[in-house]
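Let me begin by handing over the structure; questions about it come next.
Rest of the complex left out; these chains stay put.
A, B and C label the chains in the order they appear, each numbered from 1.
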Amino acid sequence: MSKLTVSIAGGSGYAGGEALRLLLFHPHVSVKQVSSERNAGTRVSRLHPNLRSVTDLAFCTLDDLEPCDVLLICLPHGEGIARIDAFTKLADRVIDLSADFRLNDASAYKKWYGREHGRPELLGEFVYGIPELHRGQMREAKWVSSAGCNATASILAMYPVAQAGVIEPERIVVEVKVGSSEGGQGVSPASHHPERAGCVRSFMPVGHRHTGEIVQELGGEVPIEVSMSATSIEMIRGVLATCHVFLKDDLDEKDIWKIYRSAYGHEPFVRIVKERDGIYRLPEPKLVAGTNYCDVGFVRDPHSRRLVIVSAIDNLMKGAAGQAVQALNIMCGFDERTALEFPGLHP
Amino acid sequence: MSKLTVSIAGGSGYAGGEALRLLLFHPHVSVKQVSSERNAGTRVSRLHPNLRSVTDLAFCTLDDLEPCDVLLICLPHGEGIARIDAFTKLADRVIDLSADFRLNDASAYKKWYGREHGRPELLGEFVYGIPELHRGQMREAKWVSSAGCNATASILAMYPVAQAGVIEPERIVVEVKVGSSEGGQGVSPASHHPERAGCVRSFMPVGHRHTGEIVQELGGEVPIEVSMSATSIEMIRGVLATCHVFLKDDLDEKDIWKIYRSAYGHEPFVRIVKERDGIYRLPEPKLVAGTNYCDVGFVRDPHSRRLVIVSAIDNLMKGAAGQAVQALNIMCGFDERTALEFPGLHP
Amino acid sequence: MSKLTVSIAGGSGYAGGEALRLLLFHPHVSVKQVSSERNAGTRVSRLHPNLRSVTDLAFCTLDDLEPCDVLLICLPHGEGIARIDAFTKLADRVIDLSADFRLNDASAYKKWYGREHGRPELLGEFVYGIPELHRGQMREAKWVSSAGCNATASILAMYPVAQAGVIEPERIVVEVKVGSSEGGQGVSPASHHPERAGCVRSFMPVGHRHTGEIVQELGGEVPIEVSMSATSIEMIRGVLATCHVFLKDDLDEKDIWKIYRSAYGHEPFVRIVKERDGIYRLPEPKLVAGTNYCDVGFVRDPHSRRLVIVSAIDNLMKGAAGQAVQALNIMCGFDERTALEFPGLHP
């Protein structure tokens, strides 16, 4: 099988670097070009020093991008909208890692992003990029939009019970604890190490944009109401989503197990983690750093109808580049796990 | 004024060490004895190395303890119950930092601790140790029971709106993020650095014992229902409590401000932290490490009736030893701030 | 005793904030003004959030500074040289925390700073600010220049054996491990949390400017040769200096003890830390964070004539603001420990 060519538009950031790390070891693709306006001419390993000795590629400009089989867009949110026609001309298959085409609805976009979308007619044309929900569509898709990292963790946590219709659609509280790489590569006083290290910072107690994605993906005939808060903690990579939902009926943990096993029993990248003893009884982001796993676990509150669902991902992997490569594998007919088998480190 | 004598029963742990750090610099008290069965004869600075050159005190045994003016009990939970008569004979005033006498009700104790209380007739005889709620009683009290650290953060976060009756009593979700010192000095596989460092561990997703204290202190005629979860994060000292409550009426942030200012405007150790910009817009545990402050802030969710209230304390200070010394100051008629003025470090 | 007035030129940075934290609790001084060109008009607690509720002071400009009893200069290195005459007119006593007047010799300044000094005639007019070496001069001094943080740790580590003449003057290797606050408040890609967190970065393997101070202060008739390297590690505050020196004669640890005890036995802020067992056998920066202590310990290598001397300080305290306040206390005739008694936290 001859290799497919893949290029990355906007490859100097963390998600772009992570995509590169994966694709350079993908047996069925060949990385053709990686763009960065500011770093054109520089070797990619200067910005992604983990790739030293792995590749000699240098950045090109966006205008230098040539036709390729698959294009990954890793530009800052909002920057891809105006160029989307050029990008879809360059490649048959496009995977956008930004937030530009995640929502299907222009009014939802305005609600969460506070501005009009420049190409509202394209909303809904991209398959929302979580394979566990949209694998079928993805097989036929030309355009995929990777999901937000916090949305991915939250959606995968709650999808089985939302689908099963066993939770109340209101008063769902989602708390995500996130690492500093979520903020991207741009320096700021808030990311300055003496200020950021050791912090527990309620940087987005209300109004988190990923709420829109969760509501879109988990709501059915009855819309759901999600109250989300995000807290920065001492961590570079990782998301832990703690979802507090209330059960309609008095299901016990065995009932819940069945629902989760039925939803995820055959998923290659979702593990149900729920042990009775030991240190790692529930999902933890540290164990999935660098991997494409989403670990999901849950505990039923014996004092109320609350079900606490916990999920852990690496925001740059299952929450961005890993999810995109998984989508690429599905779109191109490869084994879904290709280039994504790193199992993580311990300790 | 001649100094009062203070002794500590069980002073080898973190709370005992912290109490010692404060009391050794208290101008109106003199530390008389500190007990530790396992370390009797050893200098306290061996276990509390920050006190090197500050004190030459050595540990004695519990049996060695002599009468004193105030006794602080810093024994492990459950160990003080059987000895409480001996302790109350030793000192006129007793402050217990354990969980033994926090709940007023034997059935609540059984619900949260899973066993019968050995001296149920004494429950209710100790003043619950949060001065902001019980200052008046404390002035006359002989026995005070310091509140749990997570309970302290949660109660101080929600007390104003609970008192004002503006929140719904159901579906209150409290998420606490905690540091490793909460687990005390005992080693375990879960506290082994390679396993604990960098973790985001849902160690108590349901069933946290401090829930009982919160319900006791914040419930009025209508009992409240609190759903609490606790997550260990990379931090040594500190608690961040994120409380998700739902407003009965559509109050705006100004209304909430008034309620908080009225409750805490004159409190020496509660600061309302809520800024429009900058790095530190809401409370953070790092800024209160080593201090007796509880910082409280809040944000109204524009998309729902949710109010997110955030509070930060140092679990060993406002959550244990600092709270106890504040109580001691009140009980003994000293300025409440005595020995508690350290303002914290930045960065 | 009426209080002395103290002002701070350049108080928005970490050293200025730390000086403020100390001086606001100093019983014999009153903080008059604090300047910051960029933040004039802003409350100091916006930049130093640990001072919330402690002070209402706002920043003024440098030009606004009025005469005062003592002026602390906390400007970036190099910025004070051109203004030094204005500063010395404002206050009778001046303490400069920058590197501008630490070296006594213009050629040494050029060697280590790579440029000519603008006011070479003033070099040597400032007392070098380590009280343990220059307490006598300080009592009479009008101008003091605080020592560099890494220089302070290194000098206090080796001073006793250098003075005693028992170490070879050549091939002294000093390795300092430092926290991120040493780099100051300015953001940069290197201080961006995802890049800086968890790093072990040889940021200054050769050519560290503080070498000049060490050579100046420890060299006697025979000049000494110091090979210094500095490594950034995961820490906000703190310096650990590991000094490898070689003994001229085969002294044992008891001999070395005598030398250190004779040098530091009566020092209020230098502790000799050297224990046979336990966790904290030698100095550690964590234990001195927020304090003015310099902990010093040593171990004799049984396989060679090497003596390893280890010292720990808080770079913002004993390495900057604490040292300056200690100097102020000496210059003004106060008890040297005033406002500097915080003993540090554990754990």
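Criterion: a residue touches a chain if its C-beta (ideal position, glycine included) is under 8 Å from a C-beta of that chain, and two chains touch if they have at least 3 such contacts.
Nothing here was measured: the structure is a model prediction, and the numbers come from that model.
**Student:** If you can see 3 copies, how many does the complete assembly in this structure contain?
**Tutor:** 4
Going forward, only the chains that are shown with their structure count from here on.
**Student:** What is the distance in Å between the mean C-alpha positions of chain A and chain C?
**Tutor:** 46
**Student:** For chain B versus chain C, what separation do you get between their C-alpha means, in angstrom?
**Tutor:** Between these chains, centre-to-centre, one finds 36 Å.
**Student:** Quick one: which residues in chain C touch 2 or more of the other chains?
**Tutor:** Correct list: 14, 181, 236.
**Student:** Quick check on the complex: what are the chain C residues that touch chain B?
**Tutor:** Contacts found on chain C: 14, 17, 21, 24-25, 46, 48-54, 181, 236-237, 271, 273, 275, 278-280, 287, 289-290, 293, 341-347.
**Student:** Which residues of chain B touch chain A in their complex?
**Tutor:** So the residues of chain B in touch with chain A come to 171, 173, 175, 177, 189-190, 194-195, 198-202, 205-207, 211, 225, 227, 229, 231, 233-235, 238, 240, 242, 244, 246, 279, 281-286, 297, 299-304, 306, 308, 310, 312, 347.
**Student:** Chain C touches which residues of chain A in the complex?
**Tutor:** Touch residues, chain A against chain C: 14, 179-181, 183, 185, 187-189, 191-194, 196-198, 234, 236.
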